[in-house]
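Each remark here refers to the structure printed beneath this line.
One protein chain is absent from this view; the other protein chains keep their places.
Order of writing sets the labels: A, B and C. Residues in every chain begin at 1.
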Amino acid sequence: MRIAFIGLGKMGGGMTRNLLRAGHQLTVYNRSREKAEALKADGAEATRSPAEACQNAQVAFTMLADDSAVADTVFGEHGIAAGLPQGAVHISSSTISANLARRLTAEHAAKGQGYLSAPVFGRPDAAENKKLIVVAGGKTEEIERVRFLLEAVSRAVFIAGREPFHANLFKLCGNFMLSSMLETFGEAFATLRKSGADHHAFLEIMNELFGSPVYKNYGTTIADEEFEPAGFALKLGLKDVRLVLEAAGEVDAPMPLASLLRDQLLTAMSNGQEQLDWSSISQVASRNAGLTIDRNP
Amino acid sequence: MRIAFIGLGKMGGGMTRNLLRAGHQLTVYNRSREKAEALKADGAEATRSPAEACQNAQVAFTMLADDSAVADTVFGEHGIAAGLPQGAVHISSSTISANLARRLTAEHAAKGQGYLSAPVFGRPDAAENKKLIVVAGGKTEEIERVRFLLEAVSRAVFIAGREPFHANLFKLCGNFMLSSMLETFGEAFATLRKSGADHHAFLEIMNELFGSPVYKNYGTTIADEEFEPAGFALKLGLKDVRLVLEAAGEVDAPMPLASLLRDQLLTAMSNGQEQLDWSSISQVASRNAGLTIDRNP
Amino acid sequence: MRIAFIGLGKMGGGMTRNLLRAGHQLTVYNRSREKAEALKADGAEATRSPAEACQNAQVAFTMLADDSAVADTVFGEHGIAAGLPQGAVHISSSTISANLARRLTAEHAAKGQGYLSAPVFGRPDAAENKKLIVVAGGKTEEIERVRFLLEAVSRAVFIAGREPFHANLFKLCGNFMLSSMLETFGEAFATLRKSGADHHAFLEIMNELFGSPVYKNYGTTIADEEFEPAGFALKLGLKDVRLVLEAAGEVDAPMPLASLLRDQLLTAMSNGQEQLDWSSISQVASRNAGLTIDRNP
Partner (left out) sequence: MRIAFIGLGKMGGGMTRNLLRAGHQLTVYNRSREKAEALKADGAEATRSPAEACQNAQVAFTMLADDSAVADTVFGEHGIAAGLPQGAVHISSSTISANLARRLTAEHAAKGQGYLSAPVFGRPDAAENKKLIVVAGGKTEEIERVRFLLEAVSRAVFIAGREPFHANLFKLCGNFMLSSMLETFGEAFATLRKSGADHHAFLEIMNELFGSPVYKNYGTTIADEEFEPAGFALKLGLKDVRLVLEAAGEVDAPMPLASLLRDQLLTAMSNGQEQLDWSSISQVASRNAGLTIDRNP
């Protein structure tokens, strides 16, 4: 299948390589050209614009930083919407707003192009090692037609429903669940440390209780306060909490825990943690308990 | 070993039977006599007061509802402190305040009695089937001396530290982690349902993402809104959130997420959910999103 | 002075009449034509577009519902920016985002037009009776040149600073202060009522303590639960809380109390209070305390 892939960052790079390994023909585009050139050795063809990448594609993947990057890439002068043939489908894997997903659905439909949302859970190493979880949203038949491609980049493919934006909501709600977990560790550890108790010993019990690798990995990161290098930067975590609050606000659903996360993450931003891992949200609880004196290091 | 066991409710009953199965000699006491009589068939000896139960005991377990039940049972006229021989040890498995644990430590020491906190994670069926997680706090040598008893009632024994109250803090913080998880499901499901998305499909993804049996079980309960019969009543969940806030307050550690949980649980209490499972905290988010009309059913 | 006035709703209507009373020449525009026609009797000249209204104006006031109304009115095909002469000044009195205020500043400047933000505090009756409080932001000399116009519609004019958007921030923060006050009444009254205490008696004490007409008026509304007709609709209150959170978020300043207000207002929206007065935020606290059973009436 002829595939265009736009956005060759840490996530997109890994996904691209897995598609190439699966034997697909790829035309790729990235804003900074070097990343596209680097994939030539793996068999990809570099192009000079999203539109050019899509010219003969049956499927166009995007994996970009945020709403504005996706909107520019799709709706810009040499964008995907301009280049993608009728009948071809755009698969958006970026973590974007429900709102933009609805706009993409409508505008691609108006041009006779298909659209699927297929955001992913997993960090760059999971992208590299085909360990992502893909959440696909869109028309069933359209998803089934490209399912083998989604499987080529992931360990599991889940269907969110027939509305593409539902997949984006799932991704945002999933990140909400994850960041809530980070906050619980932050608060529990702060109380334990301030009380003179051993928070590492507590973590071992939580590992037994929850039996979750995610709790284990993040719990260890937080217990050890190893927030660099960031697996997922705190400012991106804040972006996603904003998006889940926005989506919930559209249907008048309050999410007080998400509001709390937003406030803690803003506090972290204002205290120099922008580029640290999002699990460093725990430092807000530490500081508020008077445990950490150093700030704006 | 001669063991006294006081408090034969759903949790204490299961623990007692496991101690009997392990071949120990038990004198038991329960406020309502029938439960003690019922254990006679299993080989336990029923007594008429905590003091009498402890008279010849080397170890006295307590598994009671709350601080006030424990204080009455220990410090009352015919209480444990009055009956337990010097050198014997009181093992408190109830979920009590850090504050009471410190008082128990001090008062038992003043009488030449030992004291350990050994609260447990797990529901009644786990107590029955030796699947509890025990968190022991106290002097290492004292814990080691009774470790085989803790192992007789559990699937795993963890050491919190040399301060007994640290074990109670661990238990309270663990319940905080669990109830936070319940709230995250409540908020995410409410937003998804209000947006027309399939929250059961979302749960499947969370099961893959977290890989945790606890998420799976509670997530299913909440998705299906099956809050009766209660595995752990909401009013008890509220009690524990209050205790963790109290303990954190003693060391001036704010726990804003625990504050949120307290507010949601109070709302649930005021809306007729006192006897439902604590996972019904999710109904607060549902109602706040306008999803559930029926109240005070 | 030749003045254009665009937006003749409850607020704009009162302001317009005060400008006419002060002897100014007005060309007016409103989306629904009748309101413009109605002002003819008072001496205003009705026009068919914002651009036409501004054609010979030295000053153009706008008093519109929200960001999108202002953006359409200013940047639309027959908008203010297209019609207003060079050197003339646009005075925006709407409650809009800091962000839009900055855009207006920049785009008017690019066209050689002046721009001032001059949002107001006060309800429609205050607009009618020249009792508004005006908060002006912009270049000092520009404000001074039109100060007599601002004084013609208000009881007091305050200067926020040289940045127009600062005036909008002041307005949003002021509404945050007001809605916070509403929430405090809601929570205090709910606790008192649930405890069997007389919340009207409490209100009298608060009137003595705060000595504030604003506390007295809103406190009475809330104590009596007289939320219709709305002086300021709850959905508009929510809009403003969203804007203050957005503005604070732009500078990474957490406002946890504003977050709480947002969540309470969303809950109110989902429970049928959209068109009630914003002081009905208090009903959320009432319901959460189990005081009010009826919902979605």
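Criterion: a contact is a pair of C-beta atoms (placed from the backbone, for glycine too) under 8 Å apart; a residue touches a chain by one contact, two chains touch by 3 or more.
The shown structure was predicted, so the numbers you read here are calculated from the model rather than taken from an experiment.
J.: Any idea which chains on screen the missing one touches?
T.: Per the touch rule above, the missing chain touches A, B, C.
J.: Among C:Met1, C:Ala233 or C:Leu257, which residue is in touch with the absent chain?
T.: Here the residue in touch with the unshown chain is C:Leu257.
J.: Could you tell me which of C:Glu144, C:Glu204 or C:Glu226 touches the chain that is not displayed?
T.: Touches the omitted chain: C:Glu204.
J.: In the whole complex, not just what's shown, which of C:Gly9, C:Gly76, C:Pro124 or C:Gly174 touches the removed chain?
T.: Of the candidates C:Gly9, C:Gly76, C:Pro124 or C:Gly174, C:Gly174 is in touch with the missing chain.
J.: Under the stated touch rule, tell me which residues of chain B contact the chain that is not displayed.
T.: 242, 248-249, 252-256, 259-260, 262-264, 266-267, 269-270
J.: I need the residue numbers on chain C that touch the omitted chain, in ascending order.
T.: 98, 121, 133, 135, 156, 158-161, 163, 166, 169-170, 173-174, 176-178, 180-181, 183-185, 187-188, 190-192, 194-198, 201-202, 204-206, 208-215, 244, 247-248, 250-258, 260, 264, 285, 288-290
J.: For the chain that got dropped from the picture, name the residues of chain A it touches.
T.: 194, 256, 263, 266-267, 269-272, 288-290, 293, 295-296
Here is the rule we use: only the chains that are shown with their structure count from here on.
J.: Mind having a look at which chain is the central one, using mean CA positions?
T.: A
J.: Taking each chain's centre as the mean position of its Cα atoms, how many Å separate chain A from chain C?
T.: So the centroids are 38 Å from each other.
J.: Suppose each chain is reduced to the average of its Cα coordinates; what separation in Å results between chain B and chain C?
T.: About 52 Å separates the centre of chain B from that of chain C.
J.: Identify all positions of chain A at which a residue touches two or more other chains, and write them in rising order.
T.: Touching at least two other chains: 248, 252-256, 260, 264.
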